[in-house]
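With one protein chain withheld, the remaining protein chains of the complex are depicted in position.
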Amino acid sequence: MTTGGIRIKAWAATACALLCGVAWANPKPGQLNMPRGVTEWSERPYLLNNVALGVCVVIGVLVFGAMAIAMVRFRKSRGAVAEKWTHNTTLEIVWTTIPVLILVVLAYLATGGLTTFADTTGSQMTVKVTGYQWKWRYDYVEYRGKAIDKVGFMSRLDAQSDETRQLGSGLDPHAVQVDGENTYLLNVDEPLVVPVGVKIRFVITAGDVIHSWWVPDLGWKIDAIPGIVNAAWATIKTPGVYRGQCAELCGQDHGFMPVVVKAVTRSEFEQWLAQRQARAAPAPAATAPAPAKQG
Amino acid sequence: MGQHQDVYFVPSKSQWPIVAAVVLFLTVFGAGHWLNAEPGESGFGKTFLLIGFVGVLAMFFGWFRAVIRESLAGRYNAQVDRSFRMGMMWFIFSEVMFFGAFFGALFYARLYAVPWLGGEGHGVLTHQFLWNDYAAAWGANGGNGPARIGGSFETVPPWGMPLLNTLILLTSSVTVTIAHHAIKDGHRGRVLLFLGLTVLLGASFLYFQANEYMEAYRELNLTLKSGVYGSTFFMLTGFHGMHVTLGTIMLAVMWLRELKGHFTRDHHFAFEAVAWYWHFVDVVWLGLFIFVYIL
Partner (left out) sequence: MAHAATHDQHDDHHHGAPKGFFARWVMSTNHKDIGTLYLVLSLIAFFIGGSFAMVIRAELFKPGLQLVQPYFFNEMTTLHALVMIFGAVMPAFVGLGNWMIPLMIGAPDMALPRMNNLSFWLLPFAFVLLLSTLFLPGGGPAGGWTLYPPLSLQGQSLAYSVFAIHLMGISSIMGAINIIATILNLRAPGMDLLKMPVFVWTWLITAFLLIAVMPVLAGAVTMLLTDKYFGTSFFNAAGGGDPVLYQHIFWFFGHPEVYIMILPAFGLISEIIPTFARKPIFGYKAMVFAVASIAFLSFIVWAHHMFAVGLPLGADIFFMYATMLIAVPTGVKVFNWVSTMWGGSMSFETPMLWAVAFVILFTIGGFSGLMLALVPADFQYHDSYFVVAHFHYVLVTGAIFAIIAGVYYWLPKWTGRMYSEFWGKVHFWNSVVWVNVLFFPQHFLGLAGMPRRIPDYNVAFANFNMVSSIGGFLFGASQLIFLGVIVHCVFFSRKQALDRVWEGARGLEWTVPSPAPHHTFEVPPLIHDEDLAHGHAVD
């Protein structure tokens, strides 16, 4: 692939994102803004980000504009004579009050997003995520009221990325592709498979050091802390493969433990789950609560 | 001599700062090497640590001797005296904040970490998924966490030695105050008596504290390794004990200086600084007595 090709694609992706605002599955070259995401909740950080950015741009234009005017008008070289005033009560009240009002609006929006995020009640499925140096483990705990036993697996960086990322491998990261999409460092041997349209609760912990589980398209990240369990939720709207990475420095291969979530339709998921349960049944392998032994 | 008072004393060049930096460096470099030494391996760490430590003592001796000479030569006017006072005051404040870190750890562990691990409030999922057989409690039954690190232990009953030590320190605060008044009255015999008494009280505090530690290790199985309870207990009481040791030594030095007639009715800041320090150590102990032993 030529760099020119990449560039055209990048611009196309950017243009598309700016014009139609659709959700991207994965980071695109030249991507300028946060993804809108693919869950019911992920629009909130996206909108908040856009509103806050807008506010900042407006304030920036006003402040920097005033500065620019001052720097042009009040130059000594243009014969400006310094005035003596150092005070303006009205102005000072205005520029203390208006920011407060803006902050109240932002705080209102943010608080709404936060409370909905914190509410994991009503979930129909629970997945336990455990971070290890340097891989993720997924254990399916419960689906639609039924406990799931012995469905769990490690999810590691895919072999091709792993080979390519070695120092001096001489391999081209651009060559790491799945279905024409570059997945260098963003692909795993076995992704987390989840259904769309189901409120999934993730319970997240770690086995050694702190990691952080992040898929931008789900709209959040949350730390995986050894000995502590954090919870978050997502209801994915569209089927697809959503990629992310560990977001908390966790040692030398921190950059090489991607998160891949494959969202499929509910029936596909149920099929997949039944298959995994059948496969797990005969072999009395280690169970979910003791993942450390398999790490 | 009148003008003398108007000029701030700026000491000329001094070798003590660089000596101090070098010996402190030797101390911590030795300590670092010693901590990282393989078990059984002697290395140079201990030697450096020892040289550094002796060097620190020598440095303090030399530096303070220089200061005492200047003081006796009458070079410190009221303004210099104020600088010393401010220096000591803010040094004590920094010590308060240092203890604050450990008190903070204690409060957090008691009020949040342990209850959460036991499933209270924010810790429901942590308890459910990781530690569901842990019944949270502070002190003997649970203060060493769900893994019962360090094995079962008993706590030090507050109304024995700790109470005695509280009384000792409170008394010593009174005796040091009497000594201070005696200095202001120019009553040397009384100064030596009460200051000497304070030193003895400090030393007996340390003696009892050492006994308490031995009992904790031998009979109660309460050690530094007894989970977060043991950690906070020994860290707080241990750092306090180190401060009492330092305070006692400083008081003893003040006793010797009084014996040599260094202090006058209105020129005895060194004594006052040590007295402040002693009161600070006393107040910290009260905090310890309440939050570590009683509650």
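Which chain is which? They are A and B, in the order written, and residues in each are numbered from 1.
The criterion applied here is as follows: a contact is a pair of C-beta atoms (placed from the backbone, for glycine too) under 8 Å apart; a residue touches a chain by one contact, two chains touch by 3 or more.
This one's a predicted model, so the numbers in the text were calculated from it and none came from an experiment.
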Query = Which of A:Val38, A:Met125, A:Ile225 or A:Val261 touches the chain that is not shown?
reply = A:Ile225
Request  = Return the single residue from A:Gly122, A:Gly145 or A:Gly168 that touches the missing chain.
outcome  = A:Gly168
Task = Just the residue numbers, please: which parts of chain B touch the chain that's not shown?
result = 3-4, 6-18, 20-22, 24-25, 28-29, 31-32, 35-36, 63, 75, 79, 82-84, 86-87, 90-91, 93-95, 97-102, 104-105, 108-109, 112-114, 116-117, 121-122, 126, 130-131, 142-147, 149-150, 224-225, 227-232, 234-235
Query = Which positions on chain A touch the chain that was left off?
reply = 6-7, 10, 26-35, 44-45, 48-49, 52-53, 56, 59-60, 63-64, 66-67, 70-71, 74-77, 80-88, 91-92, 95-96, 99-100, 103, 106-107, 109-111, 113-115, 117-118, 164-169, 171-174, 182-186, 208-210, 212, 214, 216, 219-223, 225-228, 230-231, 244-256
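To be clear about the criterion, only the chains that are shown with their structure count from here on.
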Note = Chain centres from averaged Cα atoms put chain A and chain B apart, in whole Å, by 47
Inquiry  = Could you list, by residue number, the parts of chain B that touch chain A in their complex?
reply    = 116-117, 125-126, 128-131
Task = Spell out the residues on chain A that touch chain B in their complex, using ranges where they run on.
result = 128, 203, 205, 227-231, 289
